[in-house]
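Okay, so here's the structure we're looking at.
All protein chains but one are shown in place.
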Amino acid sequence: MSDMIKSEILDNKLFSPASDSEKATVEVMRPSVGYWKDAWRRLKANKVAMGSLIVILLVVLAAIIGPMLSPYAYDQINKGSENLPPSAQHIFGTDSLGRDLFTRTMIGARISLSVGVVAAIMISIIGILYGAISGYFGGWVDIVMMRIIDIVYSVPTILIVILLQVALKTPIDNFLNSASAPQFLKNLGVGLISIFFVLALLYWVDMARIVRGQILALKEQEFVLAAKVLGAGNRRIILKHLVPNCIGQIIVVATLKIPEAIFVESFLSFIGLGVSIPMASLGSLSQTALKGIYSYPYMLFFPAATISIIILSINLFGDGLRDALDPRMKK
Amino acid sequence: MLKYVLKRLLASLLTLCIMFTLTFFLMHLTPGSPFLGDGKITPEILANLEAKYGLDKPLLVQYKMYAMNILKGDLGESIKLSGQSVNEIIARKFPYSLKLGLFSSAIAIIMGTILGTISALKKNTAADRVIMIIVTVGIAVPSFVVATVSMVLFGVKLHLFPTVSLLDSFSSYILPGFALSFFPLSFITRLMRSSMLDVINQDYIRTARAKGLSERVVIFKHGLRNGILPVVTYAGPMIAGVVTGSFVIESIFSIPGLGSSFVTSITAKDYPTVMGVTIFYGALLIFMNFLVDIIYRFVDPRINIAK
């Protein structure tokens, strides 16, 4: 059959090569851009994420310099100006001891944000190492490590958080009172340190799972083999070759862990297990406000609104970050 | 199937054991005694009390004793509320938490599924945007804020619903139930939306249309049945979490449930109560996870032969 269709039947004029200008019209390549630059470009195009980022930066700025600008200290008791509604002197009003609520809310935001960030870093370190080891070595190591994750998953987190919080308080307290304790830890206080412990101990599982999944897929790829052939040790392969390749997802998970940690902190502080008096956190401020909720609802409004804004904006930013860093993860 | 159930049951029991051990040592390694708070106790009385509750024995002996009792279904006796067994406390208080928890879970699942489906089908319309804004806020606002705000607004200002709730009438469920369900409802809505968006682009939906089925059958039979799978997975731990995690809501609305007494017994170092409630809640959570696993096998036939 194809014997009949010889090339001379085809009119070669119809198949002349495209001219350069014709080629240019179908040119779809753009200059190659690096991963981070590309991600940043996508992020910039996302209005919600950029708006959230601005809100986050504003809150962070307010939390850092707000208390410095305020004429009142967060624990300064002003006799005679108790339970004041918002006014020019006290823009968020005062509490039942006459303490300035603006300063206290900003200090609370500072605490909440630092809890979120520090916890996210601790969670990431534990989760990355755990997940990377589990995924890289595989076999029975993986099985055992995954079983442990299953168990951590299936314990009622909030109960264990509360238990741990109570149980850890005394040993940490003893440690802080000993001479060898560094000053900055003393400044943090028992409540906060135990919150860090609790978060670090219980909230790393998501990170570990995601990193493990990534490593499982990555370790079969040729560059790992190449590194092995070149004599790289396991430690080097994990830290230099595998982990950097899932950095996008790690950042996304870590970002989304910040609001989660803030949530837990505010919850614990709200039920009276968080920061110790006179330190303020957004959760403990809300809890204090609850007592006078009928007469002074504004006392609840400011800390509650601040915490909601923080969590909302970080959540939205995290979503945007996910879309930007890993378009495949987009839902 | 039976083999799978047994395997899961065994794994659940193991988890429960580990949780029990963890709780026991966590509680007991904490220095301080539950009796010290009272002030005027002489060392002799203290020794007597500790002997009565077995607190003077070595830790491992206490552990063994306690474990044996648990196996008999006896969670021990409360130290603070003398004369009351932990079993009694749970039996008296848990029904409140359970009722509220189930009510909230039902709202969350039903509303979340409906809103998520609407949102997906009406993607990028005004309805979708409004729903998404509400649930995005719902995920960000802590439950105690939702609870207090709704209490002040609907209870105190508008007098629509009672603010102190004994869960004895339908209207007394509304505020705490709404506050407790807002987060899971928002979460389920988002879950359902993305799942439905995924499903309605699947080839089998096109097949169903090509068969000439009505749009209603295509969406609600072929679409929903697949779209709801992630919600089923989430629902088990969620119900357990909602039932057990209502401390805040219970204390805000003065509901005499188990959550609020758990918090008080922790600060009071009432070991047996804390242990008992933890084990009870843990068992509940593990049971719910187990249940979901089994149910999932029926809803998604693909899982059946795996493993």
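Chains: A and B, in written order; residue numbering restarts at 1 for each.
What we mean here is this: contacts are C-beta pairs under 8 Å (C-beta built on N, C-alpha and C of every residue); 3 or more make two chains touch, one makes a residue touch a chain.
By definition in this document, contacts and distances are computed from a predicted model.
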*asked:* Looking at what's absent rather than what's present, what does UniProt name the missing chain, "Oligopeptide transport ATP-binding protein OppD", "Membrane protein", "TonB-dependent receptor" or "Aspartate carbamoyltransferase"?
replied: "Oligopeptide transport ATP-binding protein OppD"
*Out of B:25, B:170 or B:204, point to the residue that touches the absent chain in the complete complex.*
B:204
_Tell me which stretches of chain B touch the chain missing from the display._
202-204, 206-215, 222, 225-226, 299-302, 304-305
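Definition applied: only the chains that are shown with their structure count from here on.
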*asked:* How many angstrom lie between the centres of chain A and chain B, each centre taken as the mean Cα position?
replied: 24
_Complex interface listing, chain A residues touching chain B_ = 150-151, 154-156, 158-160, 162-164, 166-167, 169-171, 174, 259, 263, 266-267, 270-272, 283, 286-287, 290, 293-294, 297, 300, 304, 307-308, 311-312, 315-316, 331
*Along chain B, where are the residues that touch chain A in the complex?*
11-12, 14-15, 18-19, 22-23, 26-27, 29-32, 136-137, 139-142, 144-145, 148-149, 151-152, 156, 194, 197-198, 240-241, 244-245, 247-248, 251-252, 262-263, 266-267, 274, 277-278, 281-282, 285-286, 289
